[in-house]
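The structure under discussion appears below in the form of structure tokens.
After this line comes chain A, so read on.
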Amino acid sequence: QKVLNAAMGAADLGSLDPHRTASTQDKAIIGWMFNGLVRFKPGSLNPADIEPDLAERWESSADKKTWKFFLRKGVKFHGAYGEVTAEDVVFSIQRASNPQTSAFSSDFRAIESVAALDPYTVEVKFKENVPSVLGIFTNFQGGNIVSKKAVEALGEEFRSKAVGTGPFAYSEYQRNQAVTLVAHADYFRGKPKLDKVVYRYIPSDASRDLAYTNGEVDLIYGRADQRWVERMKSQPKTVLQIFGPGELGHLHLNMTKKPLDDVRVRQAIAHAVDRDQLVKFRGASVFRPAVSVVPEGYLGTDANAPLPKHDLAKAKALLAEAGHKDGITIKAVQTSQPSMLTVMEVVQAQLKRAGINLVFDVVDHPTFHAQIRKDVSDLVYYSSARFPIADQHLTQYFHSRSIVGTPTAVTNFSHCKVADAEIDAARIETDPAKQLELWKTAQLKVIEAACAVALVANTQVWAHRDNFDLGYELKGSLSLGPMLTENSTFK
Partner candidate 1 sequence: MTAVHMTTRRPGALALFWGRARRNKATAIGATLVLIMVASAILAPWISPHDPLEQDIIARLEPPSETYWLGTDPYGRDILSRILWGGRVSLFVSTSAVLIAMVVGSAIGIISGYVGGRFDRVTMAGMDVLLSFPSLIMGLLVVAMLGPSVVNLILAIGLTAVAPFARIARAPTLVIKEREFVEAGRAMGFSHGRIMGIHILPNVASEVMVMGSLWLATAIRTEASLSFIGLGVRPPTPTWGSMIREGFENILDAPWLSIFPSIAILIVMLGLNLLGDGLRDATDPRLRHE
Partner candidate 2 sequence: MSEAPVLEVSGLTTEFRIHGQWHAAIRGVSFKLARGETLAIVGESGCGKSITALSVMGLVPPGAGRIAGGRILLEGRDLVPLSEPEMEKVRGNRVSMIFQEPMTSLNPVLTVGFQVAESLHYHRGLGRAEARKTALALFEQVKIPSAARRFDDYPHQFSGGMRQRVMIAMALACNPAVLLADEPTTALDVTIQAQVLALLAEVRESYGMAMVFITHNLGVVASIADRVMVMYAGEVVETAPIDAVFARPTHPYTEALLRSIPRVDRNTMELQAIGGQVPAISAMPSGCRFADRCALVEPRCRAADPPLTLLPDDPTHQVRCWVRGGTVAAEAVQ
Partner candidate 3 sequence: MTATLLEVTDLHKTFTVRRGFPRTETVHVKALAGISFSISEGEAFGLVGESGCGKSTAGRALLRLIEPDGGEVLYRGENFLTAPGQRLRQLRQKLQIVFQDPFASLNPRRTVGQTLAEPMQVHKLGSREAIEARVAAVLDEVGLPRTAIEKYPHEFSGGQRQRIGIARALVLEPELIVADEPVSALDVSIQAQILLLLDGLKVRRGLSFLFISHDLGVVRHFCKRVAVMYLGRIVEDGPTEQIFDEPLHPYTRALRDASPVPDPRAKVTMARLEGEVASAINPPTGCHFHPRCPHAMDRCRVEYPKLRAVAPGRRVACHLHDQAA
């Protein structure tokens, strides 16, 4: 068997343009098609495991503000787009930094200039120190290298027919059905062992499972649910893959809205939530309670952060103290997407016990995204995985620059700005120990101000047939799905 049938739990492809899409469903497949200058070793999420990819080696100036990348020679783009040159890399980095063409421009904000020194050397200059320079040049999001010629030739079509250098190349797309990839024969690490990958979109969990059970797909996106995990474990000839990063869910409490402008009320909510129950609800093998407001295992996460404990009495007391003896009512815009909605239904029931009446305005997912960014919701449940450095998470959720409604807005739904100084300082701090300390303080401040209540983190769950071998041990994957490499094959 040389064809891999994979099934994703989404309705459709968003876009194959790596700089343009951040949708979960697209990350995995983009990971199979592109390379960065560097990459995480397949199966690993540890920044220490970053290894050369398109760049053979790199060097940086002493102040860490100037970096030189020396490209591997003879790397071919898919199709007839030729060899990767410094020009492509410069183009890619510039494209990723431009808000007109990229969703990730803010990651590259610190870049001052990019230049090709010769066809195989690229120089990047930074305005300031960046917490992890190699991080932004990994094969993830804006770090992916695209073909300049292809982008220019395909124009609008690039987003459905993207051209990269990865082991698999775009071949066909059927809307709402599947993307078909074929092996990139000239892949620089060697011709992939698989001939073809069909990446199907099957949004319904049941249908996807049925298709797997029926032998129509070999690799499926799983449901982060204990039942599912157990059923898959009991399925014959099936390998279950549970890996990082954990997507940490927060309840962002909008500090500009009554009664949430009172810190006691926010703390009451923090105490009313029962993480252990949530873990029980979804299953211990896939859900882990939050340890801090930054996901566990990130560089800079405070593993012993003083998150408020579940304590109904305290929650009620705090509410009473804030003058809400008879409880409060909070309105939240809520997506109808099942994985998020189900968690919130449990939270709703938990808050109820503390006298907090959470009212949902359930809308479909696009509406949800639009409305929470218009600052209309008192409380936003949001969960995500980012590049595993505390800075990303802290900046996007808790820095005043990211407050929704502002021009530079990202996802700061709570209007939190208690730790701006620490976050900014940590970013340009060159001493790792001090940097960790600053991040720790930032986390503490956010927790004290109760900008957000960290709930639980769910790991990624996939399953595949036991005769399928990824070619490495899968412990984590930034693309939230198993990486396919030239070595992935059926035994």
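Candidate entries met the following condition: all candidates are chains of the complex that A comes from, given by their letters.
Worth a mention:
As a working rule, a contact is a pair of C-beta atoms (placed from the backbone, for glycine too) under 8 Å apart; a residue touches a chain by one contact, two chains touch by 3 or more; residues count from 1.
None of these values were measured; they are calculated from a predicted model.
Candidates 1, 2 or 3 all come from the same complex, and the one touching chain A there is 1. Of all the residues in chain A, the ones that touch candidate 1 in their complex are 204-206, 209-210, 213, 223, 227-228, 231, 277, 280-281, 336, 338, 341-342, 345-346, 348-349, 360-364, 367.
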